[in-house]
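Left out: one protein chain. Kept in place: all the others.
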Amino acid sequence: MEILSGILSFTFLAQIFRMMTPYYLGASGANFSERAGVINISIEGFMNMAAFSFAVFSIFTGNSILALVLCLIVNIILSIVFSLFTVTLKINQIVTGVGFNLLIAGITKFLMVLFFSSSSNTPRISVHPDMAFSITLFAIALILISIHLLYKTKFGLRLRSAGENPWAAESLGVKVMKYKYAGVIISGLLSALGGIWLVSSQNNYSDGMIAGRGYIALAAMIIGKWKPLNIFFACLMFAAFEALEITLQISGADIPTQLIQMLPYLITILVLIGFIGKTKPPAADGIPY
Amino acid sequence: MSHHSKANTLSVLLSLIFTFMILTILILLIGKDPVEVYSLIYNDVFTSGYGIGQTLFKATPLIFIACGLAICFHASLFNIGAEGQLNAGSFVIALTAVQIESLPLILKLLICACAGFAAAGLVGLIPAVTKVKKGVSEVISTIMMNFVVLAVINYRMVDFFAVKSTLRTVSIGDDSLLGKASDLFPFFEGSSLNVSFIAALVVAALVYILIYKTTFGYKLRAVGFNETASRYIGVKVNKMILTSFFVGAGITALVGINYIFGYKGYYELGFSNNIGFTAIAVSLLAKNNPVGIIFSSILFAALDYGGLAVNQLIPKEVMLVVQGLIILSILSSDSIVQSYFKKRGLI
Partner (left out) sequence: MSKVEFKNISKRFGSFLANDDISFGISGNTVHCIVGENGAGKSTLMNILFGLMKPDSGEIIIADKPVVFSSPHEAITAKIGMVHQHFMLIDDFTVLENVILGDEPVKGLSLDLKAAKEKVDALIFQYKLDINSSEKVTDLSISMQQKVEILKLLYRDSEILIFDEPTAVLSPVEVSSFFKMITSFKESGKTVIVITHKLNEVREIADKVSVLRKGRLVYEADNVSGNIDINELSKAIIGGAELIKIRPKSNSNSMKKPLLRLVDVSLVRGKRKMLDGLSLELFNGEILGIAGVEGNGQSELADIVCGIEREFTGTVELPDERASIVPDDRLKKGMIKEFSIGENLVLKKDGNSLHRMSTLRKASEEVIAEYEVRAPGPDIKTGSLSGGNQQKVVIAREIASGRSVMIFSHPTRGVDINAEMFIHSEIVKERNKGKAILLISSDMEELLSLSDRLSVIYKGKIERTFDSNELYAESQMPEQQDHRKEMLINEIGKLMTGVSN
């Protein structure tokens, strides 16, 4: 009973919306990249890099707004390097993604020890009190922004054409390369916000704090069938799992939380097999142009 | 030497030089003396028996996993799921060992290895089946499987198998542990190097023969080079995908032999520490050639252990950066060298 009332409360709902934030930012980012035809399995790493750099900049500048700007710049650079590999050099996108994840994990661990002499946590960071909440609001607004950008603007039309049929697009004068870079950079920026949110809501950076959220974001994108609103609902569902897991842990109920942790991934596999509706990625997703 | 192997050697060299340069710059930036750092690494890793022993001990799991992955990679199957596969295999090895504790060691090893192989292989078979039957990309399904497998193990573990208030299984017993290298060669005194390293070398040799010398290997690589042509020539492509995923994933389970029989005596959650991903880099650096994998595994292990050696000068985690840099620089130098050779019509 206690659990039930806990679940139905307003705070629990608010919790879900809060927890949705990094998922939706990561998933929307991945979606922009894939819509342009670049599979980015490095969302996890991008979030990690951003979370870390935001924490570092916050500590060293003492100004979380400035830190946010600097952090976004770092992720733009990261995205450009990622595009250089996947778009310009046409290196396999998956392998590149694995490489970026490894490198970023290394960089953050190394700099953690170098800067803070701790392999696990940064000191406490005082983040602007409205930061986390503003990012959540932005994430919700992002539904409309993504829909407009993807479907109602010239930019979105051309970005999608790059991911669906780059040969046709190029024959009509669309600069396909440019849009692929743009897609990856947007994925870098949005996943950066996801990382910043995590640091803002926990008031520090700790090693491994992304904890697979970047991969859950990819899962949400697939379940959401590469559509902004559907992705949002998938993220809400995953956030609800997470909130439920925490509630159950606190209440000490005898329900295995590990199985709830597993649900996003299991559901994704089932969706891919075709048990739950059909999914279709952009036609030229992952194919170097 | 053919132009192909010239190009490969050149790109590996280029990437190692590049990484070495970046590392040197990094050390300088921190304000340390690169010569001091490198000589420290050299002395610790290559001159002491303990250092060499530890390096080879750390190379052992990388050889197993990378050899397993190489089988998949040769068929152009992106198995990103080694982390889950090796955990499933190792977990089963630990559980099996406890069940058959009374058997003689050699028999116990064989049974455990087979059980682990089968468990990891089955985990690998799931993405293979969904790929063959439903056309699901193995990339996404193997990533998802990693999390599913770890969650399942976590769940079974905590509730059924774990020693109270730990995240590990009960010990398989001290008399089940494999002989240490130092038992025979006192030179390796103190290091955890054990018989599994020899097993890893044997596996690498077998996988080498499998890939490069057998009918299966030729068909495997044919599928990787050109799936359509393979179908026309009459290679049973689907069967190849299923088999290579099963065998490749199965081999990753042997990591558990090293860790459980050769080192700790039990399975512990989180023991793998993303080695399933590092092994991808190891295999790529070696161009998925098992003999090369032995060397790239030792290089990665030496970096790992070398990090410990220089820890008082620079954080040991610098070697994680180096490992990441190696994989990215090998990818880019490959692409650049290949297009250079192609432009000149050499390959």
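Things to note:
For clarity, chains are labelled A and B in written order, and residue numbers in each chain start from 1.
Going forward, contacts are C-beta pairs under 8 Å (C-beta built on N, C-alpha and C of every residue); 3 or more make two chains touch, one makes a residue touch a chain.
Quantities reported herein were computed from a predicted structural model and do not represent experimental measurements.
Only one residue in the set A:S120, A:T153 or A:S251 touches the chain that does not appear here, and it is A:T153. From the set B:G31, B:P104 or B:G234, the residue in touch with the chain omitted from the display is B:G234, counting the whole complex. For chain A, the list of residues touching the undisplayed chain reads 148, 152-154, 157-158, 160-161, 164-165, 167-174, 280, 282-283.
In the full complex, chain B contacts the hidden chain through residues 209, 213-216, 218-219, 221-222, 225-226, 228-235.
Definition applied: only the chains that are shown with their structure count from here on.
Between the Cα centres of chain A and chain B there is a gap of 28 Å.
Residue ranges of chain A in contact with chain B, taken from their complex: 39, 41, 85, 89-92, 94-96, 98-107, 109-110, 112-114, 119, 212, 215, 218-219, 222, 256, 258-259, 261-262, 264-266, 268-269, 272-274, 286. By the touch criterion stated above, chain B contacts chain A in their complex at residues 30, 78, 80, 126, 130, 134, 136-137, 139-141, 143-145, 147-148, 151-152, 154-155, 158-159, 274, 277-278, 280-281, 284, 314-325, 327-328, 331-332, 334-336.
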